[in-house]
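One chain of protein is taken out of this complex; the other chains stay put.
Right after this comes chain A.
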Amino acid sequence: MDDFLAARSQMALSLGFHIIFACIGMVMPFFMAVSHYYYLKTKKPVYKNITKAWSKGVAIFFATGAVSGTALSFELGLLWPEFMKHAGPIFGMPFSLEGTAFFIEAIALGFFLYGWDKFNPWFHWFTGVVVGVSGIISGILVVAANAWMNNPTGFDYINGQYINIDPIKAMFNDAWLSQALHMSIAAFCATGFAVAGVHAYMLLKGKNKEFHRKSFRIAAAFGCIAAILQPLSGDFSAKDVAKRQPAKLAAMEAHFYTEKRAPLIIGGIPNEEKQTVDYALKIPGLLSFITHGDINAEVTGLDQIPKDEHPPVAITHYAFQIMVGLGMIMLLISILYFYSLWKKHNLMDKKWLLKLFAIATPMGYIAVEAGWTVTEVGRQPWIIYGIMRTADAVTPMPGIVYSFYLFTAIYLSLSFIVGFMLYRQIKMVDTLYDISEDLSNKQS
């Protein structure tokens, strides 16, 4: 493995790791706020138990996300110094605002986690909401920086110089809205499905039904609404990418030749040498329609893009297929769920539906990782789209491969420990929270 590949792998690993923890930190506070609200309104101890059980999970994920995020702010410079030297002053604005948002999040989390029975209950509840809101703001701001890499604006690039820098204009780049929307909804969808899935599994095992049923309902509502909204935002993103980054769109679709009435290619194995996609399902005209709203519109293919500016087609295409495929499955499950709710079927007796949710537990996060791969790999070979190549940004220090091994070891063991702890948390729910209503009423 050469140093360049090692640097890219380390960055991908760090971001791929961080993104999961960031999503949970953004979304879980809202789930907690809902159950906490029910507790304050109804005084039913089960809601307090749910809030407390979830908050323990959040504390674990938040701490891991916070430190992996700290690491990232250094890794940007450690791995890509040439990029940061030029990009820092241009796209730094969202980062400096994100500092504030994240700071507020950390402060609010301190109040929330350690404030039980110490403050006015509604102030305590409010601090939980602040954790969620500032988390979402942080996420949106970080995505603004990433969107700038896809749509670099707010400066003039003349003779290799970055001049007339306008950081505000750079922050409000055209890619921000579609990317931030897609990412935020994805966070809700993925976390909703993951949490609902775990509780569905516990319901199937028939343990602690009251606790898991109520938890499941809250998480599933968030996850399913997000899953239904996501295709709309995906459509918005696709049109946006088609307009600004035709190479990325062509790689996503494995669309080698420019053509009118372009087909949507589903599945298949792209062959970059022969420029064909084998074993794919092709729906004529649909790609033209999705990207330009007209089945006869011309869609730019990779043939219009210089060979040395092609992103890796196969990876981008597969990742895109995985993301869309999983999104569709989650959409179907969501429709089924709401349909059953509407028909007032007793859901918790429908084992098949709970099984579907249990199976879908990791789907949202796999889709998030796949979508992240699409946007990052699809931008290659550029680190700043059309301006700076990733290969020109890498650190001159040799031996990055060892740093990559080190971070791989750390993140693997952290994932293992977090998984292990989560397993123990869930296992302990019975002992910690399985108390009958009367008894717990007396206790609380």
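Miscellaneous remarks
The rule is simple: a contact is a pair of C-beta atoms (placed from the backbone, for glycine too) under 8 Å apart; a residue touches a chain by one contact, two chains touch by 3 or more; residues count from 1.
By definition in this document, contacts and distances are computed from a predicted model.
Chain not shown in the complex: UniProt lists it as "Cytochrome d ubiquinol oxidase subunit II", one of "Cytochrome d ubiquinol oxidase subunit II", "ABC transporter ATP-binding protein", "Two-component system chemotaxis family CheB-CheR fusion protein" or "Formate dehydrogenase (Quinone-dependent) catalytic subunit". Residue A:L113 is the one among A:L113, A:V129 or A:A297 that touches the chain missing from this view.
Touching the missing chain, out of A:M93, A:I218 or A:V324, is residue A:M93. Residues of chain A in contact with the chain left out of this view: 56, 59-60, 62-64, 66-71, 73-78, 81-82, 84-90, 92-93, 95-97, 99-100, 102-104, 106-111, 113-114, 118-119, 165-168, 395-399, 403, 406, 410, 414, 417, 421, 424-425, 427-428, 432.
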